[in-house]
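I have placed the structure first, in the form of structure tokens, so that the comments after it can refer back to it.
Omission of a single protein chain aside, the complex is shown with its protein chains in their original locations.
Letters are used for the chains, namely A, B and C, taken in the order the chains are written, and counting of residues starts over at 1 for each.
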Amino acid sequence: MMLHVAVIGYSGSINNSPVKELRSICEEVGKLLARHGHVVMTGGRDGVMELVSRAVSIEGGRVVGVLPTGDEGNNHNEVRIRTGMDFALRSLILTKSADVVISMGGQAGTLLEIISAYSYGRPVILLENTGGWTDRIRSVLIDDKYLDERKTVEIKVADSIEDLEKFIKEADNGKV
Amino acid sequence: MMLHVAVIGYSGSINNSPVKELRSICEEVGKLLARHGHVVMTGGRDGVMELVSRAVSIEGGRVVGVLPTGDEGNNHNEVRIRTGMDFALRSLILTKSADVVISMGGQAGTLLEIISAYSYGRPVILLENTGGWTDRIRSVLIDDKYLDERKTVEIKVADSIEDLEKFIKEADNGKV
Amino acid sequence: MMLHVAVIGYSGSINNSPVKELRSICEEVGKLLARHGHVVMTGGRDGVMELVSRAVSIEGGRVVGVLPTGDEGNNHNEVRIRTGMDFALRSLILTKSADVVISMGGQAGTLLEIISAYSYGRPVILLENTGGWTDRIRSVLIDDKYLDERKTVEIKVADSIEDLEKFIKEADNGKV
Partner (left out) sequence: MMLHVAVIGYSGSINNSPVKELRSICEEVGKLLARHGHVVMTGGRDGVMELVSRAVSIEGGRVVGVLPTGDEGNNHNEVRIRTGMDFALRSLILTKSADVVISMGGQAGTLLEIISAYSYGRPVILLENTGGWTDRIRSVLIDDKYLDERKTVEIKVADSIEDLEKFIKEADNGKV
């Protein structure tokens, strides 16, 4: 069974801050996921979702967009899931469907996805120094890795692409 | 954008009636969809879903399983959408995500999928003589093709694989 | 625990056909449900939903509107459930939440609600001669009361308010 990797983070135009500053890292992440043949899932829209999906698509990888109602998504979704649900509800279908979640930057919508991934027992990998809730959430983690005392699953911090690759491999081996 | 084709119909063991009698037609449908490179979507479970998904998978095609909560699905889903929802709710995410729906046999769950596809404006192709609601629904269609006076979209009847192929092509061309 | 009764049927303006012809029967149904103190649930919008909800409200009864995303509903919902979901998905939350469902007239959306109620094991009471799918569905019932061979639950036909009252009482006693 192929590993399903969700990528979450800032939405907004890919030509404006704070998304444009993440272009390079998004492209590296996309290439990495495509090279390993993982199924890449996003919320299907703009921002980090679009940058990563484009990179995966260029490399010939698989992209699944989990879309809110009334949105046809960016142009890089090979598979479109039209959930018929609002932004927040569809975010939970995204994180539940993933085996592991990668987070870059992000506002409250991204925070909701991080929390839901943890609740569903999906490991989250925070890409360090990408801003927003990906960095801010760290100050309130319990033992630097949990969101509550149930310790459902570990939240990891990756400080490089190599680090990210290692954590994804661990998730793939069911070691996380 | 690739055509998303949902296949619906009888659930249950593929070795028992009424599913086993549909093995040959399911394999033909799966091969056809794989050959055209369409994205094949099912409810991800047993019965017609499993037979078609297996055939698509053997041909190297793409299969997406839209799963109800607590079910990991059959072994032929390249992409698994874990909806977190009950059987009926997840059926609607399936039909809404599809551009066109193919129906073979089926009990009340299949009927629900046919009705929802129509409500979402997705053309449904009934494969003639496959039993269940796929055949029974025909007696209550308005003008032999609609489910209400809004005439949202046409329900088609295919009496052969060639006929089916023609209707799918029409859907792909946006002609339906 | 109070009985939860869903009322489904034609949408559209209450001043136009085919809704206006059902005004009297809707008011009788609303009064009956209010008098028994049942929780009345609808899809929260216009048509049969509005007529019944208004009657229940005038009698001091409880009305719950299960709303699709982006719709604030009619003025008679004491409780509003904002599902964040499209019309069809929210219809399933409505029928699943009900203990028994009453149907009057209706297009494809009502048919979807009848089928989903059956799938969830909720008895449906068809009010005879109210038109649309409430009458049309009868010709395809198996043994005049089932939607498939699983015989999940009985679909009833009421030809009068007294008949309806009797079936609701049976549902309340768990006899249906």
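Assorted remarks:
Everything below uses one rule, namely that contacts are C-beta pairs under 8 Å (C-beta built on N, C-alpha and C of every residue); 3 or more make two chains touch, one makes a residue touch a chain.
In this text the structure is predicted, and so the values were computed from the model without any measurement.
Touch with the chain omitted from the figure is made, among C:Leu32, C:Ala55 or C:Ile93, by C:Ile93.
The residue from B:Met85, B:Ile114 or B:Leu127 that touches the chain not shown here is B:Met85.
The chain not shown here touches chain C at positions 1-2, 4, 39, 62, 64, 66, 78-84, 92-93, 96-97. Taking the whole complex into account, chain A touches the unshown chain at residues 86-89, 92-93, 96, 107-109, 111-112, 115-116, 118-120, 132-133, 136-137, 139-140, 147-150, 152. Residues of chain B that touch the chain left out of view are 69, 84-86, 88-89.
One rule holds in what follows: only the chains that are shown with their structure count from here on.
Annotation: the chain B:chain C pair of sequence copies touches via predominantly the same residues, more than half of the used numbers being shared. Superposition of chain A on chain C using C-alpha atoms only gives a rotation of 180 degrees, nearest 5. Among the chains, the centre nearest to the mean of all shown protein C-alpha atoms is found for B.
Taking each chain's centre as the mean of its C-alpha atoms, chain A lies 42 Å from chain C. Annotation for chain A: residues 84 touch two or more other chains.
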